[in-house]
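Single-structure report; data block below.
Missing here: one protein chain of the complex. Every other protein chain is in place.
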Amino acid sequence: MRSERRTGEARAAFWMLLPALSLIAVFFVLPILASFLLSLTDFDLYALASPRNARFVGLANYVRLAEDPTFWKALRNTFLFVLAGGPASVAVALGAALLVNARVTRFKTLFRTAFFAPVVTTMVAVATVWRFLYHPRVGLFNRALDLVGLAPIDWLGDPRWALLSICLLAVWKNFGYQAILFVAGLQAIPESLYEAARIEGAGPWQQFRHITLPSLAPTFLFVAVTTSIGYFQLFSEPYVMTPDGGPLGSTLSVAFLMYREGFRWWNLGYGAAIAFALFAVILIATRLQLQLFGRRA
Amino acid sequence: MSRLALPFALVLLLAGCARKTETVVRFWGLGREGEEVKKLVPRFERLHPGVRVEVQQIPWTAAHEKLLTALVGGAPPDVAQIGNTWIPEFAALGAVAPLDERIARTPDFRPADFFGGIWRTNVIDGRVYGVPWYVDTRLLFYRKDMLAEVGFPEMPRTWSAWRTAMDRLKAKNGPDKFPILLPKDEWQQPVALAQALGATILRDGGRYGAFRSPEVERAFSFLIGIYRAGLAPLVGREQVSNLYQDFAAGQFAIVITGPWNLGQFHDRLPPERQGDWATAPLPAPDGQPWPGAGVAGGASLVLFRRTPVPEAAWAFLEFLSRPDMQAQLYRLTGDMPPRASVWQATGLARDPGAAAFARQLEHVEPAPLVPEWEQICSKIPPALEEATRGERPLEQILADLDREVDQILEKRRWLLERNPHPHAF
Partner (left out) sequence: MRRRLSRFAAATAIHATLLALAVASLVPLAWMVSASFMPQGEATAFPPALVPSRPTLDNYVDLFARLKFGRALANSILFAATVTAISLLLNTLAGYALAKLRFRRRERIFDGLVAALVLPSQVAMLPLFLMLRALGFINTAWGVVLPGMASLFGIFLVRQYALSLPDELLDAARVDGASEFRIYRSIVLPLCRPILVSLGIFTFLGSWNDFLWPLIVLSDERRQTLPVALANLLGEHALDIELMMAGAVLTVLPVLVLFLAFQRYYIEGITLGSVKE
């Protein structure tokens, strides 16, 4: 009887899974495999006109990538985004979460809503607003600097500032999301742990170090990994704010480079190679993080 | 209920049929022209009953991308305005139809009426792929009064005199004002200056880059010198919030820009400034005849090969190319007509502001006619900016530029080896 029920369940499971999984297979997995094959050819605009113009070139695209200073620049920029933006947004998010979750805090929901508002807004829209806020002469940020007597900064035109300006936007937009995750993690910590510590005379800093941080470790890992994956894939912000790749190419991200090569110049083979290189980088970085931070969990 | 169904269905059927006999021509216009051309459509539709024209306007910044995406995606328009530097690319893709036979069949269509240098930009391998719609070349708009103050009643005609004038303007007007505005994200200036010296930009029939040449170095150095001496701010087009205000206030004494600004300067500069500005063709390198070469820019009208309505589409294209319609376009946008007869008819030939353009248009060089040009020219401004910031020597930067360009052209070399005349798609 039980085995009959089991085959009934298995059959139902097959039909229930079929639609979603086949869509994923056709529109996600298949293209990714095809992407790899594409990266082994020099498929480009000429090939789109006539397939005879495509050649199989093996790993030549990857070799070319390794020798392409623009790719390395984009990779460097992307790492800077991840290493500057990632910890920054996590730090702000954790701080905000701790403050919102504190016992003395009132109006928790209001604060939570305020922090989360930037998260749900469309990136193109906010990038447009921030592009104007960053305008060297009429933008609000420089006007504010002027008010306190500081010299104006060329936020998007100065190679030293452009990348940080975009990071600032990304942090502003995302910290609310991460803060909510941290709040959930904080709320899952049993109050009894804190009480026991207080009875033993531990002060707030010790409570933080020995209870809060370790308990947050899984949440921290999740947030760190998802945040860095997001920053590795950064596209909309540089595309809207610095459409030419920024001063001296300082805001060109790998995803933006892939878009440019693939959809602006239609060097599809080369673009696919860039996409795969990005994938490889993300994979390695994620593994590293899981190993580094996962151990402490 | 069912009694009404039959007549109702008949009405729908008839309405559907009526819609089907109407031919729709889809036209993509770019930038301002895309908006203004809509005003020319009603006249065409009256002349061609049963034909409707749908105009879609695309911003210039995204135009090249969008056109290619539409082509690749299989949904291009029937007729479009495209930048004339894109014609080699579209022809190589087999996207646009050769127009020679249609032109020959159309009475009153005289190719000789068009400026030679401009017409040539539309001819690939001996066949015509586009009809010039308007011309664009960049030259100097300047503050006569400010230049007179430093001893130049007229715009200088040589590079060295030009530089002297700018140095004097800087000395006189102080560090907050700039003698000239040269947006760092435009390729036309470095290319024009290099071509004025005789540079070819590419060599061997467009197979290799030729940036590592003394002419290009000289042109680049001239521009770098201007930026480094603080004579021009190192900013992009978009960072100038209001060009007209700045020009009127003397923030810039010289601006290199195109014909659309003739009308804009008339409209947007305050009345007290109207007598203070003039236009002049580009100065020439010392020892060369004046004026210096300009870039043969502008837009052409093309017919897409796969259009389902070729006759109606050609009718619209030809309609827009007529002298009276080009005159209309000029009145609506300030864009300069590519036909000499229209210059006469609109009185443009007698307009003092336009005189400089007429002069310059006789000395324009097309940009290299290779399909990859759009990609190649996007590499020039970053190279210039990097050279200006001085972190690496100019020679190295130009060598790297050549290497990049050679890589871009690799496919073209392979195709040309296979078939020296590839336009038989």
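As written, the chain order gives the labels A and B, with residue 1 at the start of each chain.
Just so we're on the same page, a residue touches a chain if its C-beta (ideal position, glycine included) is under 8 Å from a C-beta of that chain, and two chains touch if they have at least 3 such contacts.
Computed from a prediction, not measured in an experiment: that's the story for all the values here.
Novice: Considering the complete complex, identify which of A:Ser50, A:Thr121 or A:Gln206 is in touch with the unshown chain.
Specialist: Here the residue in touch with the unshown chain is A:Thr121.
Novice: Identify the residues of subunit B touching the omitted chain, counting contacts across the whole complex.
Specialist: Within subunit B, the residues that touch the unshown chain are 31, 56-62, 66, 69-70, 72-75, 238, 241-242.
Novice: Against the chain that's been left off, what residues of subunit A make contact? List them.
Specialist: So the residues of subunit A touching the unseen chain are 5-6, 8-17, 19-21, 23-24, 27-32, 34-35, 38, 92, 95-96, 99-100, 102, 104-106, 110-118, 120-126, 128-130, 132-133, 138, 140, 143, 172, 176-177, 180-181, 183-185, 188, 218-219, 222-223, 229, 232-233, 235-236, 240, 255, 258-259, 262-263, 268, 271-272, 275-276, 278-279, 282-283, 286.
As a working rule, only the chains that are shown with their structure count from here on.
Novice: Go ahead and note the Å separation of the Cα centroids belonging to subunit A and subunit B.
Specialist: Going by mean C-alpha positions, subunit A sits 39 Å from subunit B.
Novice: Which of the residues in subunit B come into contact with subunit A in the complex?
Specialist: Listed in rising order, the residues of subunit B that touch subunit A are 61, 64-65, 68-69, 71-72, 89, 92-95, 185, 235-236, 239, 241, 371, 374-375, 381-382, 385-386, 389, 400, 407, 411, 414-415, 425.
Novice: Tell me, which parts of subunit A touch subunit B in their complex?
Specialist: Going through subunit A, the ones touching subunit B are 42, 44-46, 48-50, 53, 55, 64, 69, 135-138, 157, 159, 243-245, 247-249, 263-266.
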